[in-house]
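One chain of protein is taken out of this complex; the other chains stay put.
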Amino acid sequence: MAETAYSSADDPALVRAAQKGDTDAFEELVARHRDKIYARAFSMMRHEDEAVDLSQEAWVKGWQRLAQFQGESSFATWMTRIVINLCLDELRKQKRHRTESIEEMDEESGGVERQMPVITTNPTERLERGELRQRIDQAMAQMSNEHRTVLVLHEFEEMEYKEIAKAMNCSIGTVMSRLFYARRKLAALLADLKKQE
Amino acid sequence: MRFGLFCVSLLLVTVFLFPGVTLAASDTGTVNIEAQLVWGTNGPKPDSKLKLVGPKMSERLKSSPFKWDHYYEVNRQTVPVKINKATTIPMSKDCQIVITYLGDSQIKLDLIGKGQLVNTVTQALPKGELLVVGGNAENSTAWFVIIRQAD
Partner (left out) sequence: MTEEQQLKLQAFLDGELPEKDAREVAAWVARDAEATDLLAELRNTRKALADFEPALKLPESREFYWSKIQREIQRLEPVQAPAKSPSLFTLLRRALLPLGAVAVLAVAGVFAFRQFSTQGGTSHTQVNAMLADVGAIHYRDQAQGMTVIWLSYPAEKKLADNPPASTLPAK
C-alpha cells in the first residue's frame, strides 16, 4: 500500500514523484503537512469550516502548480504561502461585504492603543505552555482580521514588512502600524486575562 | 486453433462470469432491514420529542469524520424485505427509501428526496455493518439515513 511505500520517503523525493503524476506520493505529503496548513488557515480565519475548505483548496492548487515548485523553500513553506494567499483573498472578499465598525476603523489608525500605558510586568510569566497557548488563542480571537493577519504573517511566517505589505496589498507604513497595534492589543488582552483570574 | 480457443473462452465467460444465473443463490428468503433517519447537530435539541441515538450508534458516528456532537433519531423503522422485491420505506414527509434485497447480503438502496431520485447504492450489507448516507441540512446540521440488518 502507498502508506508503507511512501511513509519513509523524504519530502523532496515525494515531491519529485508527485510532479510525475504520482497521487499516492502527493497523498503522503498531504498527510504529513495537513495539520500545519490547516492550523495556518485557522489562525487567519478563526473559523473551522472555512479553514478546512481553504486548506483543501490550497492542496488542490498545490497539486496544480507542482511543476512550478523548484525547491527554493521547503515544500511545507511553499504550501503555507499558498494557503495564506487563499485566506487573504477570502478575507478581502469578506471585508467587501462587511460594514466596518467605528472600533475597527479606529484600530486601523491605531488610535487608543498608541496612548496605552506600557505593560511592565510580563503577563505570560510562570504560565504553563498549554495555558499560554490558550490565552494567546483567546486574545487572537478577539482581534480584527487585519491585525490578526499581520501578526500571523510576521510572527509565524516570519515575513518581512515589505513582504507583508505586498501580500496584504497595503503600504509598509500600514503594516508597521497594524503590527504595533496588534502587539500592544495582545499584551493588553493577555494582561487583562490574567487580571480576570 | 486460435479460433477454437476463442470459442472456448467465450463459452467459459458466458457460463461462469454470471454466477447469479448458473449458480443459483442458496438464499431465497427475507431480511429484516432497520432504517433510521438521524439528525446531527452541535446545537440544542431541535425538537423536544426527539431522542438521542443509542450509545453504540453514537460512538460509531462520532468515530467517523462527522463533526457533530449530538445525533438525534427522527424516525426508525424495521421492515421485512423480500428477495428481489423493492420495498418502499417512508422516512419523513420528503424523504423515502426503496430497499431491494438482492440475495447473499446484497442490498440496493434508492434514496428519494422530494420525489426525486437522489442516490442509488448497491452493496453487501452483512449483519453488523452499517450503510450511512448523509448530507447537509440547514444551520450547519446534517441528516443521515442509516441502514442495517436488524437483529
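Annotations for the structure displayed:
Going by the order they are written in, the chains are A and B; count residues from 1 in each one.
FYI, a contact is a pair of C-beta atoms (placed from the backbone, for glycine too) under 8 Å apart; a residue touches a chain by one contact, two chains touch by 3 or more.
If you're wondering where the values come from, they're calculated on a predicted model, not measured in any experiment.
Contact with the chain not shown here comes from a single listed residue; of A:A9, A:A39 or A:C170, that residue is A:A39. Taking the complete complex into account, residues 23, 27, 30-31, 34-35, 38-39, 42-43, 48, 52, 55-56, 59-60, 63-64, 110, 114, 118-120, 122-124, 129, 132-133, 136-137, 151, 154-156, 160-161, 176-177, 179-180, 183-184, 186-187, 190 of chain A touch the chain not shown.
Mapped onto chain B, the footprint of the missing chain covers residues 5-6, 8-10, 12-13, 15-17, 19, 23, 25-27, 37, 39, 46-47, 49-50, 60, 63-65, 67, 72, 74-75, 77, 79, 87-96, 104-105, 111, 113, 117-126, 128-138, 141, 143.
The rule we apply is simple: only the chains that are shown with their structure count from here on.
Between the Cα centres of chain A and chain B there is a gap of 42 Å.
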